[in-house]
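Worksheet: the structure to be examined is printed underneath.
One chain of protein is taken out of this complex; the other chains stay put.
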Amino acid sequence: MASNTIAGTGEKQQTLLGADELILNMGPQHPSTHGVLRVKLKLDGERVIGSECLIGYLHRGVEKIAENRTYQQFAPYVDRMDYVAAVSNGLGYCEAVEKLLMVEAPPRARVIRTILTELQRIASHLLWLGTHALDIGALTPLFYCFREREEILKIFEKYCGARLTTHAFRIGGLQYEAHDTLEKDVERFCKAFEPRIKDYEDLLTQNRIWLGRTKGVGILQAADAIALGATGPVLRASGVKWDIRKAMPYAAYDQYKFEIPVGATGDTYDRYMVRMEEMRQSRLICLQAIENIPAGPIMAKVGKVLKPPPGEVYHSIEAPKGELGYYVISDGTVQPYRVRIRPPSFVNLQSFDHMVKGHLVADVVAIIGTLDIVLGEVDR
Amino acid sequence: MLDQAIFYLFAGVAVVSAILTVTRRNAVHSAIFLITALLATAGIFLELRAEFLFIVQIILYVGGIMVLFVFVIMLVNLDVAVRQLQFARQKWVGLLISLALAAQVGLMLWSSRKIPGQGVPVLNAVPADKLPPNSEEVAKSLFSSYLLPFEIASVLLLVAMIGAVVMAKKRT
Partner (left out) sequence: MQEVTQATMEFMKQYWAPLVCGLAIVAVLPLIVGYVVLVERKIMADMQARLGPMRVGPHGLLQPIADAVKLLIKEDIIPDDADKLVFWLAPVLSVGAALLAMAGLAIGPAFQIAQDINVGILFVVGVSAMGIFGIVLGGWASNSHYSLMGALRSSAQLVSYETAAGMALVCGLLFAGTLNVTSIVEAQRNQGIWFGLLAPVALFTYLVASIAETNRAPFDLPEAESELVAGYMTEFSGFRWSLYFLAEYTNMIVVASVATTLFLGGWLRPFSETRWLNFIDFFPPLLTAVIGVYCLMRTPKQPARVQQLFMLAVAGLCFAVAAVLASPVLVPIAKPSLAAAVRPFYAGIHGGFWFIFKVSAYIYFFMWLRFTLPRYRFDQLMRLGWHFLIPLSIINVLLIGIAMIVGVYYHLNGWRLLLATLPASIMALIIALFILALDQKGEAQKAPSRAPDSYA
């Protein structure tokens, strides 16, 4: 049963006890590959000696679709990439096209965008926390996380009628005025959320098993993280203080005070701590933002038909999973000439092989979980 | 009557599965039949009211065969093993040894019939509830009359264990 050769070379690699290595095909249908990721693992007993990620099971050709749609028509498609953080995706795209059009969203729109995007970050991190804990075997945090995520989705629903693929923003601003209770809803959520984070931490942070499963697992050092192009919490957990919200502020982030949490060793535990702290910071940003939402229009003066001048623009935002960039080329027509998307999940997934070597099978799922990938975004 | 029927059932199972153990080509199947043979033997022990021996047989062999299984699965390339006839070379030696063993047992049985009161001891059947509790009896004899052999065996096992630990330590 355990006889296999390394793919391609035909050469047999000897392992401990002289047994042959085992090739385990994890996914695309596996409970904890977060969708349809397929990982081929070369195992010596239970230890991973090599891995290969096979992707593309959820490829829908989003970038190609962009070339056959007008700028406005394409906006809902980006929601379908990282479907657990649709608001952030939309924000990146809208801002990129605004840059191309050389317009700026009015201040009111920018503040509301900030609030919704930060709520989305919390929602995305909550989903990550729940599934990550589930991968490591803790069943209960998932349901607690979904309870809070539900509140956020209710706010989205109240705002724009959709919960998941929201299409909340429009190029040039917002389509909908904020509903009357937006501030109150967000405030209520933020008030309730603080003790809830403590609940999750009570269950996990000091738990000996959790520490054992996450500390020292999947270490990604700062230099490696930069070399592999990792961004977002994965990069910050390695100790690199890089956050586009601070480095190149967009929306209304320059108005608010918040910290960028960084880790020290870059292991799974640090990534966990960084994301937990990020949720707290996002909550603080939301609280600051609802204090003072400026009055005024919500839509900049853009025409019904968008015809950006010929040119190209790259705009990136700090999505919950890392740097989400849109590279849009316009040839002066109503349709973009080319849209290239830099998805954070796809780039972060590169570090998987680096992180997983020498670990056990159980750590593979922990590392997939800690990278926080969404296959819709990886495959696009 | 029922006792006899049960005895022959167990004995038959033991013999048949012992034969199958050596004739099966698949090593895992062999191991399964080995367990069956051992469990049937355990059954005979139970019928003899040797409850302690019965359960010790089960407990020890569960652990022992477990390890055997793991070794078979891990180390034997089953695909290749199935195609070969196992133990082909030692066939004649094996036959000879088993014949010698059979002759010995047969001789013993035959001589015991000839000289009454000697050879195979046949106890008067005692009702089950009149028997002394046999795990206690085993314990008493182990810790009184056979204390020295018991301790020697323990020390031997301890030495083996320490040896295994030392060998495993050297590896890493």
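Going in written order, the chains are labelled A and B, and every chain counts its residues from 1.
Quick note on the criterion: a residue touches a chain if its C-beta (ideal position, glycine included) is under 8 Å from a C-beta of that chain, and two chains touch if they have at least 3 such contacts.
As the structure is a prediction and not an experimental result, all values here were calculated from the model.
Although it is not drawn, the missing chain touches A, B when the whole complex is taken into account.
Screening A:60, A:147 or A:191 for touch with the missing chain picks out A:147.
When the missing chain is restored to the complex, the residue among A:37, A:58, A:105 or A:136 that touches it is A:136.
Considering A:151, A:185, A:323 or A:363, the position touching the chain not shown turns out to be A:363 (whole complex).
Remark: the residues of subunit B touching the chain excluded from display are 2, 26, 28-29, 32, 35, 51-52, 54-56, 58-59, 62-63, 65-67, 69-70, 73-74, 128-129, 133-136, 172. Mapped onto subunit A, the interface with the missing chain covers residues 1, 22, 24-25, 30-32, 46-47, 133-140, 142-144, 147, 203-204, 207, 209-210, 212-213, 216-217, 219, 221, 357-365.
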